[in-house]
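Shown here: the complex without one of its protein chains, the others still in place.
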Amino acid sequence: MQLEEQMIDWRRDFHRFPEQGFLEIRTASIVASILEPLGFDLQLGKEVMKEDECMGKPDAAKTKAHVTWAIENGAVERFLPYFEEGFTGIVATLDTKRPGPTVTFRVDMDALPILEADTADHTPASFGFRSTADGSMHACGHDAHTSIGLGLATLLAEKQEELNGVIKLIFQPAEEGTRGAKAMARAGVVDDTDYFIASHIGTGVPQHHFVAANNGFLATTKLNISFTGKAAHAGGEPEAGKNALLAAASAALNMHAICRHSGGDSRINVGELHAGSGRNIIPNHATLVAETRGETSDVNNYMKEQVENIVKGAAQMYGIDYSIETAGEAVSCKCSDDLAKRLADIAKHHAFIQHVDVTSEANAGSEDATYFLEAVQQRGGQATYCIFGTELAAGHHHECFDINEDALLPAAEILFAAAKELSRTE
Amino acid sequence: MQLEEQMIDWRRDFHRFPEQGFLEIRTASIVASILEPLGFDLQLGKEVMKEDECMGKPDAAKTKAHVTWAIENGAVERFLPYFEEGFTGIVATLDTKRPGPTVTFRVDMDALPILEADTADHTPASFGFRSTADGSMHACGHDAHTSIGLGLATLLAEKQEELNGVIKLIFQPAEEGTRGAKAMARAGVVDDTDYFIASHIGTGVPQHHFVAANNGFLATTKLNISFTGKAAHAGGEPEAGKNALLAAASAALNMHAICRHSGGDSRINVGELHAGSGRNIIPNHATLVAETRGETSDVNNYMKEQVENIVKGAAQMYGIDYSIETAGEAVSCKCSDDLAKRLADIAKHHAFIQHVDVTSEANAGSEDATYFLEAVQQRGGQATYCIFGTELAAGHHHECFDINEDALLPAAEILFAAAKELSRTE
Amino acid sequence: MQLEEQMIDWRRDFHRFPEQGFLEIRTASIVASILEPLGFDLQLGKEVMKEDECMGKPDAAKTKAHVTWAIENGAVERFLPYFEEGFTGIVATLDTKRPGPTVTFRVDMDALPILEADTADHTPASFGFRSTADGSMHACGHDAHTSIGLGLATLLAEKQEELNGVIKLIFQPAEEGTRGAKAMARAGVVDDTDYFIASHIGTGVPQHHFVAANNGFLATTKLNISFTGKAAHAGGEPEAGKNALLAAASAALNMHAICRHSGGDSRINVGELHAGSGRNIIPNHATLVAETRGETSDVNNYMKEQVENIVKGAAQMYGIDYSIETAGEAVSCKCSDDLAKRLADIAKHHAFIQHVDVTSEANAGSEDATYFLEAVQQRGGQATYCIFGTELAAGHHHECFDINEDALLPAAEILFAAAKELSRTE
Partner (left out) sequence: MQLEEQMIDWRRDFHRFPEQGFLEIRTASIVASILEPLGFDLQLGKEVMKEDECMGKPDAAKTKAHVTWAIENGAVERFLPYFEEGFTGIVATLDTKRPGPTVTFRVDMDALPILEADTADHTPASFGFRSTADGSMHACGHDAHTSIGLGLATLLAEKQEELNGVIKLIFQPAEEGTRGAKAMARAGVVDDTDYFIASHIGTGVPQHHFVAANNGFLATTKLNISFTGKAAHAGGEPEAGKNALLAAASAALNMHAICRHSGGDSRINVGELHAGSGRNIIPNHATLVAETRGETSDVNNYMKEQVENIVKGAAQMYGIDYSIETAGEAVSCKCSDDLAKRLADIAKHHAFIQHVDVTSEANAGSEDATYFLEAVQQRGGQATYCIFGTELAAGHHHECFDINEDALLPAAEILFAAAKELSRTE
């Protein structure tokens, strides 16, 4: 089978069996089973993930239930010991034994909590690779990313004589909610890296276009906040209660009232608030699902600190307890100009590419690959985040999201070309 | 079978098969099937309930599903046509054809949304009459009330020669949440009544005690409030959203800040607040489950008006829509002194009763029987709300709630004695 | 001069020269100068006031400025050393040297911050005794109370042969805002008292009526709250500020949202909020002038504790400092039934009195004489708060307030009769 067909097959297989963050057990086992025979040295699971830096990870019961599903749906069982607790990261290393720099690529593997469309005009449905896991969907293209990572691996293995130094591939879990990268970065997986390239498909960049450096990511923190008060009968003895709902309402209002920052754009959202257990009971529990963002990590940290002050203050107001859990986090980034220019030049020479932007400042939400960029740059390396344009059937995170698979092979080839050129840097 | 045993059997049967408000389909059909052969003239369902005054009634789908359950669990099918839409009220009339006043008694039939305890020390569990409907429970004694109503009916039928005038029995649905009485009162079921007695068991009054008039009910309004805004991506284009969560938070805070009233005690509770659909989405929907109370109907109406102003204002603040549904309501009441004294005298002569209070001002929450009291008093009749003491295993609305069944027969006998004496009033 | 004329003269003199709380320097010096020649043993100023329990006392500069005014307007200079720092309480003792109980009477002396009406139909204006101190006015009748106290003293002195035991008169400063009584009670001035009577004129009780025991006082706490944040330019660097205005706004809202108490009526009012110094400056300062009340001291303490939690929480939310000053306080009270009945009997025999109520539960605001009642009752004595009805030209605290002076002499005579009878109690 030709690589292009193979990549499409991979992508469609992952699309049929989407797995959400820290549950990419089937996916990771298949990725590992493909990389191994290609000659990569594999590090799996906890070897490449700092356990206590995993954010918003499902609990053991949910993970265990998912293992069953994964096995039933084709997980490669000999890799399960590495992944079955939900630490689903992979680092695959190809050491040419020739002198040269370390060049690292990162793709992500997780799906979203979305029920996929089932209409005739939705290609995955009509072509038979719609999600089989109701409520989970690859609606952001990470199925394609995983496929591109495997295509790149195939090319690297086939043509390793053209390379120098060390090439590393990171298959990251739980990018959605910006939950997984930090655990891998803190585990040191890029601490040897001289050149780092993360990539995404789509994001509004048209088919045949390429952006070598996307700088528009906002730093972000995802916060799960809870207040615990005391229930009481609202008619009989209301003063015996401690009202968690009002603490939450007051926190939500004051969080949105956090002062704007002159250092750059900021965002705050209390996306969900759930409180109380009955009409005539003083509410003794409340939860808020929130996020902050900042144009820079400083601005985001400012937002986060204000949230902490406000939540603590709201709990104090009502004499109740609170907890704040960080359920996801990402920093901001500034891609390395030199690397961006080199990558832009490489992409220009690929026949599929008709237009190249060296850099884009377009706001593209948040991304936790920024942890890798930050770590590489802090040790003196160069790092960038590039975007492969593709045609989208609907926007990211939409139930009808779909990509044009023509973009898959060129993406793998451009990344291979980058590996080749960068690894020969003296 | 002796009446006492029969009443215990009835009570335990209703306890096993609890039905929540406007779903008392099995219960009502059995009640009707018992009353009919006793010679009562029955008016059922919509005949005795004003449809559009039923508050917080389950929707058609839920009602239909419950009919199936009711049939499977022993509902008397020939009465289903009257009750199957959830209009489950019954008025049973015994006309002596002798001159005399109309004396009306009211009991309620509905259960609560509580999962009953299943421990060895919980009598219904150990004696085999624990609720078979998970999540529904007679935890307020309405099973006993229905049984008392049937016991009273039996005595009235047996001894109708001792009576004059007209005796009416009201079996009311949906007292919990104060949702059902208004629809029956507005249908005119007490418009002919000269003497009215509603009764409750327990409420902290000890076994062998009797309270002839309880005045401590607070007027109340149950409100379901919803806000509908507009969703938007909280990072990308937050200003395109219209935030229903913040409107709800602001409404909740300001509702609790409604000014105290010098005319009497008031209460406000936002018991539940649910808003939003995801961390990074501007919340476009929010619901509040709330209630107001007042020592008088005037105070409660003041609270309700402020709530309406606040909700409207909060919607205006965020440029969104809102709705306010009245999901229950009750007025305050003042029992008729003369009737209370006569009833107290009657109770004193019953061997089971060791202590009688003519009136109690103890705050006993809210009750929609007050609509009947109000209607009877407005037409010049006398009305009271009496309490039969009993031993409680745990407080009302507790998962271990249970009564001492010794109180059942005496309650029916005292009410019969009242019927006898009052019906002979010239 | 007859006592009646003398009392009217006194009252009008005090009315012309009203002095607010802790500034009754002229008033107290004149009171002392009248009591001394009557043979009373005087304790003055700090002897009878615990300095650090004086609440909301004006600062030294304001007090000093007022001393000048007092001297210019007829203060008796030889008493100034006792009062010139603003400790203006007086206890006057008449010891009969005969066995018998200690009977204590209390009147208050301070005026209100109100600009008195200057219209032809306002008697003080047309009769030439309108306030000469713009912005201060005896609009609550304390001028009359002081006059009654002096009238009583005159009678006691003249007829001391009719008395037994010890008679004490307390002339209290700063009743308005409930600021002065606690300092005197804590100084122990009623620690020897067997019978205690405080009195008020008016309050809606009609001329010729008398209430022997008023129980309707709410416990209260007056609070001055301030928040101190940090200023910053609202356009250039808003995040450098710490917003005291928003902390105050949040505190005010949440204070009003304090849960109702089932133990009795409560009140909360943020009467004033002042914050900020300019449109484009993040506000660095905010002050709230607030009060809580409760039907019982327990309820008021509950309210006060919630306020403290809320203010602390609001400061925490915005990372700022706060302070809470108690600017006044009063407890609730329950008059002694026996004393009330005896006093009612005494009043009935006075020719001026046509109607007597032993007790009244009418809400009459707050009063700090309750500290004396509490102290006397705690040591086993009896205490009451009585009201002498009078005709009012306008309500208390109104710029047109005025009394009917016919009520003055009867009040002094009834109190004397009480002193006589109570002092003879064995």
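Chains: A, B and C, in written order; residue numbering restarts at 1 for each.
Basically, contacts are C-beta pairs under 8 Å (C-beta built on N, C-alpha and C of every residue); 3 or more make two chains touch, one makes a residue touch a chain.
Being a predicted model, the structure only gives us computed values, none of them experimental.
Student: With respect to the chain omitted from the figure, which of C:157, C:240, C:281 or C:400 is a touching residue?
Tutor: From the options C:157, C:240, C:281 or C:400, the contact with the absent chain belongs to C:281.
Student: Where the complex has a chain not shown, which of C:48, C:189 or C:252 is the residue touching it?
Tutor: In the complete complex, the chain left out is touched by residue C:252.
Student: Decide which residue listed in C:37, C:99, C:128 or C:235 touches the omitted chain of the complex.
Tutor: C:235
Student: Tell me, which residues in chain B touch the chain that this view leaves out?
Tutor: Interface residues of chain B facing the absent chain: 236-239, 241, 243, 246, 250, 253-254, 257, 259-263, 282, 302, 309-310, 312-319.
Student: Even though one chain is hidden, which residues of chain C still touch it in the full complex?
Tutor: Chain C touches the chain not shown through residues 177, 218, 220, 222, 233-236, 238, 243, 245-246, 248-250, 252-253, 256, 267, 269-283, 286, 289-291, 293, 363, 365-366.
Student: Touching the absent chain: which residues on chain A qualify?
Tutor: Interface with the chain not displayed, on the chain A side: 253-254, 256-257, 259-260, 262, 265-268, 363.
In this text, only the chains that are shown with their structure count from here on.
Student: Could you tell me the distance, in whole angstrom, between the mean C-alpha positions of chain B and chain C?
Tutor: Those two chain centres are 50 Å apart.
Student: If I count partner chains per residue in chain A, which residues reach a count of at least 2?
Tutor: Residues 236, 238, 243, 246, 250, 253, 282.
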